[in-house]
Structures are given as C-alpha cells and as structure tokens.
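Notes follow once the structure below has been shown.
The complex appears here without one of its protein chains, the remainder shown in place.
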Amino acid sequence: MLVALLAGLLPFVKMSLVVNGLVLASIIGLGAIGLTLIYGILNMANVAHGDYMTLGAYVALFFAGTLIPALGAEGGGIGPFTFGYPLLVAMPLSIAAVAAFAVAVDRLIYRRLRERGVNVVLVSMASLGVAIALRGLVQLIWSGDVQRLPRESREVWRLPMDVRVPPDSLFIAVVAIALVAATYLVLSRTKMGKAMRATADNPDLALVSGISTQRVIQWTWVMGAALAATAGVLLAVFQANIIPIMGWKFLIPLFAAVILGGVGSPYGALAGALIIGVTMEVSTQWINPSYKPAAAFALMLLVLLMRPRGLFGPRQ
Amino acid sequence: MALLEASEVVAGYGETEVLHGVSVVVDEGEVVTIIGPNGCGKSTLMKAVVGLVRVRSGGVAFRGAPIEGLPPERIVRTGLCYVPQTNNVFPSLTIRENLEMGAFVREGDYRTRMDEMFALFPDLTRQPNRRAGSLSGGQRQMLAIARALMLDPVLLLLDEPSAGLAPAMVSTVFERIREVNRAGVAVLLVEQNAWEALRMSDRGYLLVAGESRLEAAGRELLDDPDVARLYLGGRAT
Amino acid sequence: MDLLGIVDYLVGFAIMAGIYAVFALGLNVHWGFTGLFNIGIAGFFALGAYTAALLTTSSPDAAQFEDFAFAGNWSNLPLLDWGVDAWYVMGLAAAALCCGLVALPVGYVTLRLRDDYLAIATLGIAETVRLVFLNEKWLANGSKGLYRIPEFLGDVVSPGAYDYLYLPVVLVVLAVVFVAVQTAVRSPWGRVLRAIREDETAAAASGKDVFRFKLQAFVLGAMIMGVGGALFAHHVRFLAPITFDPLLATFVIWAMLMVGGSGNNWGAVLGAFVVWGIWSGTQFLPGPLGEPSFRLFMIGVLIVSVIVLRPGGMLGEERRTARGAPQAQAVGEG
Partner (left out) sequence: MAATAPILQVQDVVKDFDGLRAVDHCTFDVWPDAITGLIGPNGAGKTTLFNLLSGALAPTSGRIIFDGRRIDGMEMHETFGLGLVRTFQIPREMARMTVLENLMLVPAPQLGERLWASWLTPWRVARQERRIEAQALDALGLVSLSHLANEYAGNLSGGQKKLLELARTLMAEPKMVLLDEPGAGVNRILLRSIASNILRASVERGVAFIIIEHDMQLVMALCDPIVVMANGSVIAQGTPLQVQQDPRVLEAYLGGQIHGAA
C-alpha cells in the first residue's frame, strides 16, 4: 500500500531528486545489509556500525590522499570522476583494515560478553562504547576538521527530464550494485554464506550440523565491516567531504532501512534502503533539505506504527 | 567394542538435574530405542551425547574415544549425527541448502551423497529449491533425517521422529529409518511411539525419572507388563 | 592559581557535576531500573535547555538578524509575578513538560517492540531536535544560538559571583530529583520496573501492563533530563545547536551511570562527580593526552571496560531487603 502511495506521487516529483535518492539508497543499502546480517546472526544492534563507515572513509583518505601521493604516484583523474586511481587502490585496503578491526573488536569484547551469556542489550551498549572510542581514535589521528578526498574533476552530466548528476553518482551506483550482487552470491552460493543464513535461522541446529558458530560470527563481521567500509568511502565521495561524525549521523537512515525491511533480512534491508534513500531526497522538494534525516526517522515511526515488524518482516 | 557407550551420565539444565546416572550402549549396526514417560530425560540424554548439554559426571565414549565435553561441531565430525525433535530444519533455506548444511564439515564433493539422499527420500526430490519452512511436518522430518545423514554417519541419533505426525506418515518415517539402518548405520532412537519403535529395534531401554530401569531386547520390552504401568502411573514391581 | 581561583574552579566544577548528576538519575530511570536503551539523551538535554531559555530570555537585537523572529521570552507577559523568580521555576517545569510530551508519542510507537528499537528512536529524537533548533532561525536564532539567558533571580549578583549563587540552586534541584527518583524506584512502582527489566514475560504473567510501565518510565526519565537541560541553560547562559554534541550530551552521561553503578541512584550521582572530575581534570594533562579526542576515546574505553570487567560499576545495585523477614545468609551476587 505504501509502495502504491509512493508510486502515485511519482509524477509530481523531480526526477533528479529520485536519481539522487537512488544513489543515496545504494550507500544506505550497503551499510544496512551489513547491519542486518549482524543483527540476524549475533542478535545485537551494532551501534558502532556508522563509525565503521567513518573509519572506512578515513582509511581510504589516508591511502588515497596521503600515502599514495607521498609515494609520488601521481594518479590523475579517471575519466569524468572527481577522484583518481589512488581511490581504487585505497578502497580494498580500507575494506581489509575495517574488517580486521571489526574482527579484533569482536574477539576482544563481544565474544567475552557472549560467553558470559549477558543480555543482548548490554552487548549493544558495549557497541556504543566502541562507537565512542572509535570516533575518538579517528579524531585523534585525523583531527576533527572537515577533510576532502583529492578532487580531479568537476564535471556534471545533463540527462533528459532535467536530471543533472555528477559522474561520481554512476560510480557509486555501480560499486554498490556490484557489492550487493557479490553479497547475494556469497549468501546464496558459498558454503560460509549459507552457514551464516543457517545460523541466523537456528543456531543450535547449526552447531550439531558441525557449523562453527565462532567462524560464522567472524565472517559475519568481515562481511558487515567490508560493506560498511565501502559505504563509508562512497559516502565520502557522495558528500565530497569527510568528518568524524559522518557515520554516527548516518545511523538513523541505516537503522530505518533495517527496521523497515524486517530485522535480519538482507533483501528487506535493501528494499528498506531504497525507500528511505528516495524518501530522504524527494522530501527536499517540499521541506528544508537539512531535515532529510528527520524525514527518514518520521517514515520509520510511521511504518512501525502500522507494521511493527517492518514492511517485509514476518507477519506473526 | 561398543560403538557408543554412555556410562553413568549425569546432566541437566541450570539448577535442575534431569539425568541421575544413565548408561546406554549401542553396538555397530544396531537399532536401539529408549522409551519412557514424558520428562524422564530421554531428550536430555540425546543432547548430552551430542554436546548440547554439558555432561556433569560420567562418560560418553564413541568408537572407544571419550567425547564428553567436546563442542557439538567437533562431535559430529566423529561420525555421530543428531536430529532434534523440533526445529530440526533451517526454515529459510531450501531443501538442497539444508542438505548442504548437513554436509558442512565434509571435505570434498558431497553431490553423490545428496543424490543418494534424494533417492532415499523421494518426497524431497520434486522441489529441491523449495524453502524448508513451507514443508509439511512429515516432509520436514524426512529432510531433517536426510540432513543428518549427509555426513555418512556411523550412528544416527533420532529424537522422537514420529512426534506430531499423522499416523500414515509415522509408518513411512519408520520405514525410512529401517532402510537407513539396513545401509549399515546404527540408530539410537528416542520414542514415544514405543510399539512401532521397539518392533524394529534390536534392544530397548526404559528410562524413568532420569534413571534407566529396564534393558531388554526390543520385543521383550514391548511385552513387559510393567511398561504400560510405568507410563500411566501405578507402581512398578 | 591562588586559593580563590581554586574555590572558583571547584564551585564551577560542582555545578556542572551536579547538573550531570540530574541527567545520570534520569538515565538511571531509563536504563538502570527499566532497561530502556536511550542513546539520544542529547535530544532531551537540548529540548529542556532551549525550552527554559526561550521562556525567560528577552529578545536580542533583532536588527542584527535577517530571519530571526524569536519565539520566546514569555516572562514579558504580565501573567505571573510571584516574587522569587517564579519564571525560573516555570522554565524548569516547562522543560520537563516539553520533554515528556516528545517522549510520549515516540515511546508509544516503539516501546511495544524490540528493546533496541528505542535506541534508534531516541537517536532520531536527538537528531530531529538538533535540526529544528539549527534550521528554524525564527525560533532560537539557528546556529548563532541564544545568549544572555538570564541568571537565576535576574541580575542580583555580579556575573563573577553568580556561580556561588547558582551552586545551591543546582544542589537543591538535584536533591529534589534524587528524592523523587529514589522514592519512586523504591515504591511498588519501581518494583514493577525492575521486574520488567529482569523478565518482561514474567512481569506480564504477574499481571503487570508492561507497556504502560515502560512508557511511564520513559516519560519520567525524559522529564528529568529536561530539568537537567534547564539547569544547564541558566548556568552557561549561552545555547547553540553545537552545544549538544553527542559526546558531552549523551556519551559522558552513559559513562557516568555505568561507572557509578546503574540501578543505584547514589551510584549515578557518584559517577557524575567522578567522571566529570576525570573529564575536566584531564584537560590539564600535557600534550595529546589532554586533547578532547583522546578524552573521547577514553570515555568509550571506560564504558566498554565497565561492561566487560565490572558490570555493577563502583557501587552496584542495592539489594532491597525487608525488615520483617529473617536475614538471609551471605551469598554472592546473582
């Protein structure tokens, strides 16, 4: 019904906002899929997820903006994009770094709490502590000031229906779609991906099937963090700047997408991200653009009021 | 040497001790059934053997090696697979994926084994990509058994495979279990449906209140007048 | 620093710690007693502070701002003049009321659902409140902020001596809040809250309308946070959206409650003083150790360490024993 309503509004909406919304949605989607996987398998709300995104953006900045130029490898731009080759090198490095960080934090903190059998809310609480510490660490290393990735081009594409998009949007969408497809393949084709879904379904049966929960959890963190790091880099490209609070601010659309899609469902999170992303951008046609996060929040409350388990969650 | 030897197993949940020293032996290729009234600890014994419930004292040996205290994912690698009574499939995974999960620790190719399973359980063959959550009770039970068999175990532990099934389905399930056993797999069965189960068993144990009361050949246990009395109250002699 | 300087510093310190203690008590009602996971304290903090400020602050020179209409300064209305700064008290009450009114509908939607949905909801409140005060320039001057928020009792003391007047005010309000919270959580009402925290289903099986009690606790905690915000507004006398950064308006308060001992009101107050002491003390540390970023990092580490190493905090929860019952043997914590 909600979808029909949104579709009905479509003729009155500026297409460029919809396009922008889809780009934003692909970033939200990357973050939300990771978040919902962690939610489904570890049963915890990872409040630090936004800060994993931040970390991803900063690590990429370090490689693309500091280390690679310092090594003298002048990249130059790639076609019309604002960034150069260094970013393409930096992205996988950033993914690896954030994934390693996430696994280490799990070993050091969450695993101990799990073994003690504490309430899941307390584990989420611990992730709040991790979020705070991580942000402090980021500020300590990179300072709290606004930073920018090196910018090589300022082109804008003009498309029909008065749509103007920076070429970067295409890049963001392509990377996001590729990663979502990769995630889908991992979850549906690889043994570990299936084991992750199996563990989310029924942890005890997974155990007696010989699936090591410990390893599943480790890979969940690797995937979730990798997606978060990518989302962070793409967000940095999208908003053309990097600040320590960018990830924390992004938590609202992330969780809104997860909750809309039904906790634990990767496909639901993706659909939720589309709705949230487009709503956020399109809302700016009528309201002050800085209220975008509030629009996402309001939509989430509205949906929870009507469908407490999300749009795509189980009915019972 | 016995295949499985549980001796004087004491186990329970939290503060509650359910098993007060139960001993059960299964030999190669045997079907052994444990019967007993509700709450006597049959399921707990199963869970203790596979490592889901901690064994507080006593021992469990499989093929001569002690396995008590090992985590479940290690125990299944020794060739001992378990089918829980309820929640025994992964509902959001397809039939094929459920079977793959059964073969999780298997090295190398498991496709031949999967084909064997589809041959053994023809009900599952028709729609291998159907989600397990949408199967009927009987089909789920077949899938659950097939999942456990994917590892080619020497011993299969089945917790009440007939529970909640329609009578016609019950005999089909038992027929399949017999076929599994004919293929050389020893089966340890916990059953409410004592009559059907004991008929196909080599031996049976009667468990009452966390203690083994009687051990006998399957049919003898069946004919023991004490059994009915123990089930429905009254005093055993 | 001479002696007077030290006393000045200590008084200023005690005011801030006292205000934070009010927040810690509010958070204790949420988390410590009921298990409600609120990570958007900043929202209620800001809402309370702005409400009190808007009620009492007279309009700055409007000519300096283009789209600033100023929605506040109700104390100009000749409605009430009861002598001893009735408007200050009105401000406190209005701050509490506003926070309660915001908490009510949001709690109504989310408190029936998973425990952690509330966390996201409170985060949403915090962000929305911040955005409103940032963008609605007519309301509270946007990013430039409100200033010249009046002192308690107007301008009876010189600005330099104001802290000496304000400390007792803060301590009195803290005492009132403390007694109110302590009374409430020790009453049968608080018993139901703790039961809900321990096992929601069992509390429902004991006939308690879990949702209603959670909603009451959420609103009460939010109102206390509103009072804290109002106290803060009249202390620093300058508010801007940037004041309510999650670090100082949410995270530090969590650290206070966790360190002091959640579920214990004395612990909440103690935690506020200890953590604020560490926070403001470390600014004198040399080099990078004194930097806000490092202190932020430490706050995070502190919260995680308490959860992992000493979940009860410094004081832990008090056990409520009955005089009429025989004494139990000493047994370790459950």
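Chains: A, B and C, in written order; residue numbering restarts at 1 for each.
Keep this in mind: contacts are C-beta pairs under 8 Å (C-beta built on N, C-alpha and C of every residue); 3 or more make two chains touch, one makes a residue touch a chain.
It should be emphasised that the depicted structure is a prediction, and the values quoted were computed from it without experimental measurement.
Undergrad: I'd like the shown chains that the missing chain touches, ordered by label.
TA: Touch partners of the hidden chain, whole complex considered, are B, C.
Undergrad: Among B:21, B:37 or B:128, exactly one should touch the missing chain; which is it?
TA: Checking the options B:21, B:37 or B:128, the one contacting the hidden chain is B:37.
Undergrad: For the chain left off this view, which of B:103, B:197 or B:214 is in contact with it?
TA: Residue touching the chain left out of view: B:197.
Undergrad: Hey, which of C:195, C:231 or C:275 is the one touching the hidden chain?
TA: C:195
Undergrad: Which residue numbers on chain B touch the omitted chain?
TA: Where chain B meets the chain not shown: residues 12-18, 35, 37-40, 43, 85-86, 91, 133-134, 136-137, 160, 162-164, 166, 170, 191-197, 199, 209, 222-223, 227-228, 231-235.
Undergrad: Kindly note down the residues of chain C that lie in touch with the hidden chain.
TA: Within chain C, the residues that touch the unshown chain are 180, 183-184, 186-189, 191-192, 194-195, 198-199, 201-210, 216, 220, 317, 319-322, 324-329, 331-334.
What we mean here is this: only the chains that are shown with their structure count from here on.
Undergrad: Just how far, in Å, is the C-alpha centre of chain C from the one of chain A?
TA: Distance between chain centres: 31 Å.
Undergrad: So in the complex, the part of chain B that touches chain A is made up of which residues?
TA: Those in contact with chain A are residues 50-52, 71-73, 76-77, 81-82, 84, 87-93, 97, 100-102, 104-105, 147, 151.
Undergrad: Mind listing the chain A positions that touch chain C in their complex?
TA: The contact residues of chain A facing chain C are 44-45, 47, 109, 112-113, 118-122, 124-126, 128-137, 139-140, 143-144, 245, 248-249, 251-252, 255-256, 259, 263, 288, 290-291, 293-294, 297, 300-301, 304-305, 308.
Undergrad: Applying the document's contact rule, which stretches of chain C touch chain A when the two form their complex?
TA: 35, 37, 39, 106, 109-110, 112-117, 119-121, 123-124, 127-128, 131, 134-135, 246-247, 251, 254, 288, 291-304, 307-308, 311
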